[in-house]
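Worksheet: one structure, shown below.
The excerpt is restricted to a subset of chains, each kept in its original location.
Chain lettering (A, B and C) follows the sequence in which the chains are written, and residue indices restart at 1 in each chain.
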Amino acid sequence: MIIVLKQNVEADRQEQLIDWFKGLGLGVHVSDGQYQTVLGLVGDTSKVDSDLVASLDIVDSVKRVTETFKCANRKFHPDDTVITVRDVKLGGGHFATIAGPCSVESEEQIVGIAKAVKAAGADMLRGGAFKPRTSPYDFQGLKAEGIELLKIARQETGLPIVTEIMNITDLPLFDDVDVLQVGARNTQNFDLLKELGRTNKPILLKRGIAGTLKELLMSAEYIMANGNENVILCERGIRTYSDYFRNTLDLSAVPMLHELSHLPVIVDPSHATGMARMVPQMALAATAAGADGLIIEVHNDPPHALCDGAQSLRPEDFAKLAGKIKTVREAIR
Amino acid sequence: MIIVLKQNVEADRQEQLIDWFKGLGLGVHVSDGQYQTVLGLVGDTSKVDSDLVASLDIVDSVKRVTETFKCANRKFHPDDTVITVRDVKLGGGHFATIAGPCSVESEEQIVGIAKAVKAAGADMLRGGAFKPRTSPYDFQGLKAEGIELLKIARQETGLPIVTEIMNITDLPLFDDVDVLQVGARNTQNFDLLKELGRTNKPILLKRGIAGTLKELLMSAEYIMANGNENVILCERGIRTYSDYFRNTLDLSAVPMLHELSHLPVIVDPSHATGMARMVPQMALAATAAGADGLIIEVHNDPPHALCDGAQSLRPEDFAKLAGKIKTVREAIR
Amino acid sequence: MIIVLKQNVEADRQEQLIDWFKGLGLGVHVSDGQYQTVLGLVGDTSKVDSDLVASLDIVDSVKRVTETFKCANRKFHPDDTVITVRDVKLGGGHFATIAGPCSVESEEQIVGIAKAVKAAGADMLRGGAFKPRTSPYDFQGLKAEGIELLKIARQETGLPIVTEIMNITDLPLFDDVDVLQVGARNTQNFDLLKELGRTNKPILLKRGIAGTLKELLMSAEYIMANGNENVILCERGIRTYSDYFRNTLDLSAVPMLHELSHLPVIVDPSHATGMARMVPQMALAATAAGADGLIIEVHNDPPHALCDGAQSLRPEDFAKLAGKIKTVREAIR
């Protein structure tokens, strides 16, 4: 950690700060510049709160040299992590597609879509049972019943199931779920992350609504530091001033997360754009950017459900897209 | 709700959509423009998911006329809400200052600061017992013990206590806390909000890290729709591209929230700037913008705790600031 | 244009507003809802300043139904525009790659790179002669001499040349340049755009530092409304809170601009990421998203210029990338 002091700091205040760092077991290199003094800390600086140091009145600015994430850090774990979900592999060269409806609605619906996406080449089935909604008046999901229906769909198709958990107290209901998803509004629900760290389930961790890459990796660290190393990172669009999209898909996150971490990185083009007609282009772009997988909303569009799933692809569009994804995967090898 | 259709939509698809709205019990006004058709929905549109409608391939765009928040909406509740915490009032012309340390550390510390901020004119005491930290390796708070120490400080000074809750399962520990704070990372932890809606405690609800005003009001709605109308809204800075600040304090939120809602609005200049030396100017600016209160970090700075609380004001600076806040309050009347 | 009035607007003020619209030659449809009245304007609303209307105290909100850009609008010009630069075509299925150094430095440098990128498959040569720099103390480019060197490189290779213009008064110097680039800091330099609209040169128009898609199209409109329809739109990353990148490349802009406009859309992955090692992934992702071309920084890296061009690819990396771009182009057909 490098600390740039303000100009003209009194000698005793500077000494006091240096002693404080030494008291934490750190070495301190002092270098006096033309205008300002710079301190270099040597040792395990992960216990130093850099925001706190930056806020001291004698400090101009602070820069971390070593990242505070350890378990998720590629520096300490150079090889790609491969996540295994039943017989599906994701990461380290293995690409997997997760497809399914936004919400589970009925047995007929979820089994029908499961069969359709399997036929189209999907590797896992997604479907929301617990739904985080901005409005308390919007549909909140079938909850426990939704999970049961997902299990039926798995039995019928063999596809592993992925569904979102919002609350620690619901954890027992997810005992037989294959991959637990943490949504963008819960990326920094640290108590939930810790608890998931005590399971051995693969966790699909979405980037926060306006989350930084470092925050995403620190949230992964919460899970991993508690013992569960099966974390899949997911880019799902960030909040910007965009005038036409709900979110801005940040595909540069894919190669950067691969550089910073050994964890697999997947992309959710459905939530990022909020428009079915933009999903294929963004799915292909994510694939070309090197993503390890995709999570895509697909619905079966029965005539009586005009609106539901309208932001999702139809199975036939998904099948067509799945073919192109394969050719793009080959093209970038 | 107003729905602008795309150009050249087939007649039967347009009819299908109109029938679907009618099936929801809504009236539909159709007006054909030069290039595009516009539908106007009449009735209770709060059950229509506008994102879903916007994502239909025949829809160009959607605009809500009536906001989906009801309980928090000034249109339906014109008078200011006044929150009463023991003998302190906040909102509707009553201004209150909440002061105290970032974290509760020891009985000596919290009682000492409580006495100091009371003497300086604070109306309530804040102090973190459960601390949400980006890194799992940072100090996570004294938890239950911290709450006990806050109660001792309250006994010594009479100041009502305000502290953050991160997790539903901790709720019993907060039985004797006066105001429960929901932090910026939990503003959309909907299960927590629902549970807090079933208590009768005043809730200090912080705006999300990159939360919109509508989202903040919808989160208040989660609490209020479950029966608890004692919600205090808190602006604490939003995430932007800022090069010198951790967050950007959005003071225009104050008059706009007052226009949209009857709930009181307070401002947290300490977290917004992250620098003690910027807190006084921003506290005064918030007061001038019409805030109903402030929540400010204050610490007592014992020599052995060089860093801790460094982003906080000292009691003597807080006392000086409290005096100026009063004169600004009078100046804007 | 749809105008939602506030609740309880006095009848005479509403009438006054309606009369004002009628005075502009517009038809006004009035529909009274349960709480609020909605006005629908029919006719050429492009002369109504929607910000102004939105700011009226009796107006709740305003929504445009028809976009204000006409020349750039796909609704009125359904076919893709194809830009022809000497014998290179761009748009409407024609893909072109523009490559070259950030700055022109010497004849040897620019001719050397021109030959290298031509051999690697580039279609045009880029190189900065006038350089917009945040600091007045940074290198500002070789200016007129730089343009002369580009012409020599064109003579040697046959590659059309692309270079940035910052100032109307420099226009005569660009007489023999093939494509004039408008940089992100000048996207809303309206006087410059108008002047470029009076030339018949192809204009490569970059999106503003934090520009919306509508602003980009309105800037194109400034050029086109003055008579020059040869505009190439360029996504180059937008400003966000990103912690690892200078800008956030917004690839969803590609399919959305294609939907909104008939103009070709290219992507600049070099400026968007600021890191040579991230350029190949982002160039391939842009291609997969459907871009009509790419503009990429390439330098030749002589040993005596250690730093210069360090954010650029080397010719051999560019050649490798160019091959993959071709296979991705085929994969998405």
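Of note:
Here is the rule we use: a residue touches a chain if its C-beta (ideal position, glycine included) is under 8 Å from a C-beta of that chain, and two chains touch if they have at least 3 such contacts.
In this text, all values refer to a predicted model and were calculated from it rather than measured experimentally.
Of the identical chains making up the complex in this file, 3 are positioned in the shown model, whereas the full set numbers 4.
Going forward, only the chains that are shown with their structure count from here on.
Remark: the per-chain Cα centre closest to the mean position of all protein Cα atoms belongs to A.
Shared numbers divided by all numbers used gives the overlap of an interface; between chain B and chain C this overlap exceeds half, so the copies present the same residues. Between chain A and chain B, the centres computed from C-alpha atoms are 26 Å apart. Taking each chain's centre as the mean of its C-alpha atoms, chain A lies 31 Å from chain C. Averaging C-alpha coordinates per chain places the centre of chain B 39 Å away from that of chain C.
Of all residues in chain B, those that touch two or more other chains are 210, 239.
Touching chain A in their complex are the following residues of chain B: 16-17, 20, 46-47, 49, 51-57, 68-69, 132-139, 166-169, 185-186, 188-191, 194, 208-210, 214-215, 218, 221-222, 225-226, 239, 246, 274-277, 306-308, 310-311. Partner chain C is touched in their complex by these residues of chain B: 2, 4, 7, 29, 31, 33-36, 38, 40, 42-43, 60-61, 63, 65-66, 75, 210, 239-241. Within the complex formed with chain C, the chain A residues making contact are 210, 212-214, 238, 240-245, 248-252, 254-256, 259-260, 272-273, 277-278, 281-282, 284-290, 324, 327-328, 330-332.
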